[in-house]
Structure formats: C-alpha cells, structure tokens
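A protein chain is absent from this complex, but the other protein chains hold their places.
Labels run A, B and C following the written order; every chain starts at residue 1.
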Amino acid sequence: MQYKQVIEQVFNQVKDVPVYGKLATYIPELAKIDATKFGVHFRTNKGFEGGQGDFEEKFSIQSIAKVYGLLMAYQEVGSELWKRVDVEPSGTSYNSLILLELENGIPRNPFINAGAIVIADVLVSVLDHPEEQFIEFVRQICGNQTLDYDLQIAKSEKEVANRNYSLIHLMKSQGNIRNDIERVMDFYCTLCSICMTCAELTESFSVFSNGGIHPRTGKMVIKANTCKRMNAIMQLCGFYDEAGEFAYRVGLPGKSGVGGGIVAVQPGVYSICVWSPLLNKKGNSTKGMLFLEEFTSLLQESIF
Amino acid sequence: MQYKQVIEQVFNQVKDVPVYGKLATYIPELAKIDATKFGVHFRTNKGFEGGQGDFEEKFSIQSIAKVYGLLMAYQEVGSELWKRVDVEPSGTSYNSLILLELENGIPRNPFINAGAIVIADVLVSVLDHPEEQFIEFVRQICGNQTLDYDLQIAKSEKEVANRNYSLIHLMKSQGNIRNDIERVMDFYCTLCSICMTCAELTESFSVFSNGGIHPRTGKMVIKANTCKRMNAIMQLCGFYDEAGEFAYRVGLPGKSGVGGGIVAVQPGVYSICVWSPLLNKKGNSTKGMLFLEEFTSLLQESIF
Amino acid sequence: MQYKQVIEQVFNQVKDVPVYGKLATYIPELAKIDATKFGVHFRTNKGFEGGQGDFEEKFSIQSIAKVYGLLMAYQEVGSELWKRVDVEPSGTSYNSLILLELENGIPRNPFINAGAIVIADVLVSVLDHPEEQFIEFVRQICGNQTLDYDLQIAKSEKEVANRNYSLIHLMKSQGNIRNDIERVMDFYCTLCSICMTCAELTESFSVFSNGGIHPRTGKMVIKANTCKRMNAIMQLCGFYDEAGEFAYRVGLPGKSGVGGGIVAVQPGVYSICVWSPLLNKKGNSTKGMLFLEEFTSLLQESIF
Partner (left out) sequence: MQYKQVIEQVFNQVKDVPVYGKLATYIPELAKIDATKFGVHFRTNKGFEGGQGDFEEKFSIQSIAKVYGLLMAYQEVGSELWKRVDVEPSGTSYNSLILLELENGIPRNPFINAGAIVIADVLVSVLDHPEEQFIEFVRQICGNQTLDYDLQIAKSEKEVANRNYSLIHLMKSQGNIRNDIERVMDFYCTLCSICMTCAELTESFSVFSNGGIHPRTGKMVIKANTCKRMNAIMQLCGFYDEAGEFAYRVGLPGKSGVGGGIVAVQPGVYSICVWSPLLNKKGNSTKGMLFLEEFTSLLQESIF
C-alpha cells in the first residue's frame, strides 16, 4: 500500500473514534482551542507529501519547540551542554521537582520543563537577542520566513507559570541558572509559544529524518552526527514519562506538546505530524498517539 | 571501509585503553573473572561474521538473559503481561525499591530486577518445568543445543540475593507475585546464570536484527511485530539508568549484563556483542560502552 | 474533679460514639477480634487505679512490645545501639522502604517496623535464649509472672510478613542485620505476639511514669536517665506518622499497636491504657485516640 492510501485510511479510521482526554486548560489561551481539531501531515525525504484534516491550521506547538531550543544550544556550546543537563529519561512526571532536588539541579533531560529552562538560560547567555535569533533559527530550519511567536500565548503561559518558577528558583539555588530569572522565564515562555501547522512541522523535522540535510533545498542544516543525537534524545525523552509506551507502540523518535501536536521521524525515510488537542494523563495527544500507532502498524515500518 | 576492518581497527584502538571500573564482586563467582578479558563478535543478516579477542570464551550473560525471559513470557501470555510490568525507563538505579513502593508493585520495565522477577513468576505460573523449558527455548533461538546454565553461579547469586529477596517480598505484599517466593527466586537465579560466548550471543540476537527470522536457518523464530517491540524495549530500558547515555553515544537497541557483556542490534542489518568484565558505576561494561561508541561512530550507522 | 470521675465520664461519653476504622485484617488472627471491645485502665504513681469496660481482657499488644524490646536492647548494649537505629520521627508511613533505601539501612527510629527488626537482631546477637529471656524481662517490668506470648498470633503474623521480609532483606543487603533472617523474623514475630490486659499494661508502664521505679514494689527497674529517654522516644516516634497529631491532641508520650491498644504516661503522675480494635488510616486506635484527647482535655494535664 502506498503512503497516501495508508494516511487516508488511518485518518478516516481514527477520525471519529471517541477519545478520552482533556485540553491543557492550565494555560488559559490553550483552553480556548476547539477540541475536535484533527490534522495530519506526512512528508518523505524523497519529496512525497500528503495531508488530511486540519493540517494547514496553525496551532501552539508548545514543547515541540524544545527540540529547536536544544538544537540551537547544542550548536552554540557543544558537549559542554551536558554538564548542565543530562540525556536520561525522566522516570517521573514532566514537571516533577523530586529528581531535581535529589540530583543537585541537573535536569534529567532537555525536554522536561526543568531541562528546557536550563536550555533557555544557556541561550540567554550566548545570544545577543535571544528571541529574535531563536525565531530566525527556526525559520531557517523550516525554510519558512513567516513563522512567529504568539505573544498572547506567551503572556498567558507566563502568568500561570508557578510550577516553572518553582523549578527555576530551585535550580538557581543549586547554581544551575546563570541569568536573571525573569529574563529566562520571558524567553522560555516566548520560545514555547511558536505557532505552526502540521505541514510546517513536517518540513522543519525533515532535517531530522534526512540526516541533517533539508530535503527540499538540499542544504546541510545540521551535521549528520548532531542529527542522530537529536533523534536519540527524542526517542528516549520526547514523550515525558510515556517514552517507553510510545517506543513500544509507535517506535519512532519524536516530540509532543501540550497544544496537542506530535511530530515524529523515521530516520532516512519520512517525518510525520499529527494534531489533536485532547491530551491523555501523561500530557500527550490521545488521538495523536492512536493515529501513529495504527499508522506505523499498517505501514510496518519503524526504526526497530 | 568494510565491517571487518572497522572491527579490527576499533578493537585494537580500544584494547589497551586503561578503563576505570570494577567487577561485579557482589556475586562471589563473578568476582573470580579475569578482568582483562576482552572479546567482540559481529554478525550481519547477510551472513558476514567476524570476531576479535576472547569472543569464543563463555561468560555469564546475567541480565542479558532477561531478554529471552521477556520474549518467552510475552509469547506465552501476550499483552496481558503489561498488566504486571510496565515498559517505561526506570529513571533510577536498577535495584531501587522506591518507585516500586510508589507504584504499587508494578515494576517500571521487564529489565530492572523487579521486572525480571515478575517475568520469572509469570513463567513459573505457565510452564510445567520452567528451567528445562526456558533453556530449551534459548537453545532454539540460538540454534545451539549445547547452551546451558552454570548452576554454580546460580547458587552463588542466590546466596547473596538479599536485594532481590527484598524486591520479591515487597511485590508479594503488593499482590504482584503469584508463586512461592523460593520457587521464583530459584528460577530467576538459574535464568540469569546462562553462559554464552560473544559469537553465540550475536547468533541468538540476530533474530532481533533480522525481523524475527533466524538468518542462518531462515526460520521465523518470532513474529515481526514482536521483534520490533523487543527492540523498542531494549532501546528504552536495556541499560539500567544509562539508557539515554547509550542511545546518545551508541544509538542501538541492546542489553547489558553485570558479567560484562553487551549485545546490541542494528535492525535490518547486524547484531554485535562485546565482553569486558569491568563495570562502570551504572553497572554496564566500561570498555564495552567505549567500543560500541567508537564502532558506530566509525561505521556511521545507527538506528537514528 | 477526681481521676475516677474523669475516667467514668469520658468512658461513657466516648463509649457509644460511632467510629470509623477497621481491624488489622492483614494478620488473620487479629481479624477475628470483636470490634466492639473497649477497655480503659488508669494508674497513678501514688497508688490510685481504676478501670472501665474490657480492661481485664487480654489482647495482642503488638507494637507496644517494641517499647520493651528497645528498653532491653538499650540496657544490653547502651548507646552503641544508636549506630544501628536513629531516634527521629519517620515522616512517612510505618512500613515505608523509601527512607531506608535513601538512608543506607539505618531505620529512622526503633518503633517503625524496620527499627524494631534491627532491635530484634541486636537481641538475637546478645541473648542466649532470646524468646525466654525477653518474656522474662517483660514479666519483671510488669511484676507479673503469668505474661506470655500467643504463639498462634506469632505464627499467623509470620505467614503474612512479606513487607517485613522485604525490610529485613533490604537491611541485610545494607549490612545492618547480623543474624540469620529466619531467626530474627521468628523472634520479631514472637516478640510482637505478647497478650496483656489494659491493667497489666498500665502496671508495666508505671515504671516509665515513675522515673524508673516500680510504684508498687518500690524497686528501681530502670535508671532514671534511661526512663526519660524512653519517654522522649515514645513522644517523638510512638505513633507512626501521627506522632505530631497525638502530641497536639493528647500531649503524652506513649505507644500504640495494631491490636488496638494505646498506652501513655504522664511522667511523674500516671500511666493509662485504652483498648479499642478499630484502627484509623495511620494504624492507631480511633476510639483510643478520641478517649485520650477528651481525657487529657478534661483533666487539663499534659506534659506541655
């Protein structure tokens, strides 16, 4: 069966399955989203692409942006980065303070909130104009100059960011935050507020599926070695404390966000993005997980 | 460069690197091993194979046997298994009781000790003669009728198994052990006492690299779908709380044992085994990790 | 108001209050007890005594016996004891393994199960015939040669002692158990199986209310200094993770058991014992707590 058919078939099969889950209501702006939105976009390294449903509608990518943050920080400071954040699965819920306290302020990985805040702190240290330079960096990876933050969402998120403030203050007391807390939090919330469509996400993640080379432009955007490492970290840490479940059921490196997006890659072959706002208890899109499980089962391709 | 050359080159490069680490002295029989042993064996799905150093010497595979245990239990009871053990990375040291207590006796995954003990309990429930049937199962996967337990090691391990007794009693009190504790512990320690060479390990793991089909016999040993799932669990949980580090540096699904063995697979391509008894703090072979990192770097192949 | 009146009044007031709670059903023999039993006994240093309800009926004192165990171990080995068990409140439920794992096998205090098991291990080390010598020790403190174990209960408890086996194996692996595990567990379960009446308990605890001197015989049973220390440990650690609640509401050093007994002392003045088998969530007698709160409120006496 061809990709096009597989996507259509699984989309139609999953579309009307009633799913349990709830919106990320703790961020007021995200609570307003239409819960029935459902979009899928798929893109091979060889140039095939196809979308279904709301794949051309912008949504808040939230934690998916942490992949770009990590990539930029790693390119800026190299393996020095691993002195300040580890690459191990978290083992506990995505905003837990427990491990942080036991492990002296070194977050388990760059995708839990604590880790992404450290990444933000690193970028604030090395960039002259973090917000401008970061969005420019994302635009280049995507090959899309129209991408931007939604500052309304950034503001909304910062207002309710007590858990994240708790994390950053704890890490500051443990010596792992170098800059002013408000400055870092401003950048962190802005970074997470990028809005993109499923199609834009597959385009930007096609550099990860294609060994660092943007398939459309043929330009080497990241080094092959870096690309592999990003994929490894996404595989192990990309789905909060559901990383094992995702590997078991789907078997692709990827990253989810509380806006309901999931983007994943089959290295060497394709990138795929699903968007459906209702989240399961672990904070991942319920229908997104279901779609990807059915999709990879039918396709009989995974990295394993 | 060809596989043969890569292996030779990396073997020679790593052979005399002084490594920090210590033997698994807590098991008296393992403490007797010559710490300088170093063997490597490599086997592609297409039939190439090559070894270096002590690759034909038997060693205690220890936790690597948990992969066979999981496979057998999954084939016996199917996805019912996941009611009694999860598939998430552990996030803490391999013998920790903390998560077990917080999570009502459901071990994080089948490769931490608690999880492997539950697997042993499942097999004791469903098999008439667990020891005999299990070794026969392993022999079939390996295509090697000479494989056997080292009962001296099993006995040695059981005598010092207080941590494991603590785990099994805790899970018994939480309702997740169904059989007599001594019976399960006997089987668990026996299961971990299998001795194999690097070459035997790559042969048995070639079913995982080859989608469930034994490359030499062409026989379907496990279903393709099961094979992928085993690889996914090895990727996420195969290296205790160093799973992320291994994925980042090596990028292959695999499993290590405190006997100093590490076996890994590149799905679709090859299986590889390294043996060097000195362990790092996380319980993985120091030189084994180093070899695999250099090997995959030079080969420029990984699942990512 | 006189003691006699206070006791009668509070007894009648509390007797028919419906209380929530449940029997310690995890020990089969304890699950058979009549849940409506209710007895109180009170005894001043000056010789007044009075009882209400089922105060002359024997019941399983369970953890109250840990006070005698601690006392005997302390008299045998002195402050060396504190190298193996601490004197801090536990902060978590009475059978938690978490702190034990984090704190290298040194139990928080001698009254949580882990601590009492260490005490049992110490006594097994220093006594030639632990069971015989321990019950003789208790008989002397009580001035009552008829006291004895209920071996039926000891056996019943040992059969379901998985949590305690988990604790002792963990501590064995951490180096804090010196003797054979079965030997220590036999003694521990026997120690906890003593049966006494409320009146016998106030008599034995009157040495703690009277500075170490048995009020009836005038004999110095324990040193004044030791007596104070036992009272201090009972105050801080005698009620599992409800020690603060008990101090706040009742304000006396004491000890409870899952048989439903609570015994407490007002140093210099009196000892009191209440028995009612239904337990609250923390494992303390619901009606016993209520009685003592009302009693000390009406009496307007506490150590504070």
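Some points to look at:
Note that a contact is a pair of C-beta atoms (placed from the backbone, for glycine too) under 8 Å apart; a residue touches a chain by one contact, two chains touch by 3 or more.
Remember, predicted model here, so these are calculated numbers, not experimental data.
Every visible chain touched by the undisplayed chain in the complete complex is listed here: A, C.
Summary of contacts with the chain left out: across A:D34, A:E101, A:E132 or A:D180, the touching residue is A:E101.
From the set C:G78, C:G91 or C:G175, the residue in touch with the chain omitted from the display is C:G91, counting the whole complex.
Of the candidate positions C:D150, C:E203 or C:E242, contact with the hidden chain is made by C:E242.
Looking at subunit C, the residues touching the absent chain are 86-92, 99, 108-109, 224-225, 227-229, 231-233, 235-237, 241-245, 247-248, 251, 253, 267, 297, 300, 302-304. Mapped onto subunit A, the interface with the missing chain covers residues 96-98, 101-102, 162-163, 165-167, 169-170, 172-173.
Convention: only the chains that are shown with their structure count from here on.
Once the centre of each chain is set as its mean CA position, subunit B and subunit C turn out to be 48 Å apart. Work out the mean CA point of subunit A and of subunit C, and you get 55 Å between them.
In subunit B, no residue touches two or more other chains.
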